[in-house]
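Note that one protein chain of the assembly has been removed; the remaining protein chains are unaltered in position.
Chains here go by letter, A and B, matching the order in which they are written, and residues are numbered from 1 within each.
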Amino acid sequence: MGSVGAKDVPVLLSPEGIRIDGRRVNELRPIKITAGALKHADGSAFVQWGLNKVMAAVYGPREVHPRHLQQNTKAVIQCKYNMAAFSVDERKRPGLDRRSQEISKVVAEAFESVVFAEEFPRTSIDVYIEVLQANAGTRCAGLVAASVALADAGIPMADLLPAVAVGKAGGAIIVDLNKEEDNFGEADLPMALVPQSGRLVLLQMEGHMTREELATALDLGVQGCRGIYEIMQQALRDRYSVAPVPEVTA
Amino acid sequence: MGGSHRTGPRRRGPRGSSPHPSGERVLVLPGEEIPSQGLKPGPGTYRVGGRVYASVLGLLSARPPFVQVIPLSGRYIPKPNDVVIGTVTDVQGTFWLLDIGAPRWAPLHMTGTPWKVDVGETEQYLRVGESVVVRVENLDPTGRIGVTMLGEGLGKLEGGSIVHVSPARVPRVVGRGGSMIQTITRQTGAQVAVGQNGRVWVNGDPEAIHRVREALRMISEDGQRSGLTERVESYLRSTASSDEAGEDHPPAGESAHRDAPEGSFASSPPPDDRDDSDEPRTDENN
Partner (left out) sequence: MSDEVTAEILTTHVLELAAHGKRLDGRGTDEYRKISVEPGFVSTADGSALVRIGDTAVLAGIKLEPGKPFPDTPNAGVLTTNAELIPLSSPIFEPGPPQPGAIEVSRVVDRSIRAAETIDLTRLCVTPGEKSWICYVDLHVLDHGGNLIDAAQLAALGALAHATVPAKRFGIAEADYRLEVVHYPAECTFVRLGEAIVVDPTFDEERAAQGRLTIATDEIGRIVAMQKGLVGAFSPDDVKAMVERAFRHGEKLRAIAKGAAA
């Protein structure tokens, strides 16, 4: 690397295996999760993940609007992923776009795979994800925020859903791509894991890698998800901490 | 969910829940494995291939033959015989729809009232925005929540104010054996009726209502720690108006007594096990 086109394409991986932001290939960006960040939602969470800032809120189970979406045997899970106009370098025009609609759909389906929706027939569980500041990996950050928000809202489900993107940049398989790696790397593969079953409920890929690289990437992603899972659990424990206050004798 | 086929040891958080048959409070999260110790999976849990996991965020509770998780958050999930406070959201020819904070609106049929209502005259009795005390009568598999207004302490609410608390905090608002609610009514002289759905009706003079509201806020924000009753009581004493600022004389004890029937449904702790393990480490424990 570093000859033709070096002006545009940054060096994504040093010979020592260090990434553009100083991380190793299997290292996550710093993640901070606040459960219950909003006052008016049934459940909510704010996720700061690298340079991403994502808020999620859950309302429900509640009456379905519009009513024709009602399902007789289970709750319908409606998800809206949205990016604030100022969340990206180039201002994004407010409103629906195809990318947001696709993400909303696959995220809703990921949650349908773990939420025990049959406990609430004819209702809606509404999941809202707002990306306030974006730096690659917003769908995973949004999914993590929404999952913590669902738990905060008391929704019954098989497990929390940690999510992370793995991919290939500078020839190496890496976890948790940042913006440069996402823009200039060879592959991007977001995934969400059900830790309890070890199965994936969200899986997408863009780019190219060999089957051996994919095998490595999947392993790395599962490992990353397990790390994120612990941060999600800790965020909920912090909010619902039951640590008793020792009585001080008078 | 498919069977669990993983081999390696399950990774647990540093504060992973260990079995505490003693009844110590253990917070569990969805997906966390529960030591079932031969117990059957009860509410808030699920089983995969011989292992039991939590499905909701809540407190672990062993209720032989079941192990269950008592939710710490979320909307009100109705149970038969719960007495709840609802607000009319829609009026139809033969019934009203009530918002009781549950996943669905609850229909109150005109035959479930003490009134002789003719078809089409429902709006003469209850309008959108009015509030009532009703009892959950039946739940069907479609999620329909049948409620009735027939019974002691049930009926239309007039005057006062309504405060919302999390349904998970209702056992704290009531207190063990009704101790918290008694403290509040004794110290303020207000009438207080607590619905199992976390809607609290308060009646009295504006100052009393305000003090009850503040006490409820304290309970909502601070319900996890011990010594709560003492702190609520000390707040209420400190805010007693000067003309009654003596020691412990219950202001307007007569009115509190007179109003007992209305508050009574809430003053008694909920009958079942739901709140039980929620309580041990609260107030008077130490």
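List of remarks:
One rule holds for everything that comes next: a residue touches a chain if its C-beta (ideal position, glycine included) is under 8 Å from a C-beta of that chain, and two chains touch if they have at least 3 such contacts.
What you are looking at is a predicted structure, and each value in this text was computed from that prediction instead of being measured.
Across the entire complex, the residue among A:Ala84, A:Leu200 or A:Leu214 in touch with the chain not shown is A:Ala84.
Considering the whole complex, the residue from A:Ala41, A:Ile125, A:Ala187 or A:Val201 that touches the absent chain is A:Ala41. When the whole complex is considered, the residue among A:Trp49, A:Phe111 or A:Tyr128 that touches the unshown chain is A:Tyr128. Annotation for subunit B: contacts to the undisplayed chain at residues 87-90, 99, 127-131, 157-162, 201, 206, 209-210, 213-214. Within subunit A, the residues in touch with the undisplayed chain are 38-41, 51, 53, 55-57, 59, 62-63, 65, 80, 82, 84-91, 94-95, 126, 128-130, 132-135.
Definition applied: only the chains that are shown with their structure count from here on.
In whole angstrom, the spacing between the mean C-alpha positions of subunit A and subunit B is 33. Interface residues of subunit A facing subunit B in the complex, by the touch rule stated above, are 42-43, 60-63, 72, 75, 116, 120-123, 151-160, 194-199, 226, 230, 233-234, 236-237, 240-242, 244-245, 247.
Remark: subunit B residues 1-2, 4-6, 11, 13, 15, 25-27, 29-33, 44, 46, 48, 53, 55-59, 71-75, 103-105, 141-143, 168, 224-227, 281, 286 touch subunit A in the complex.
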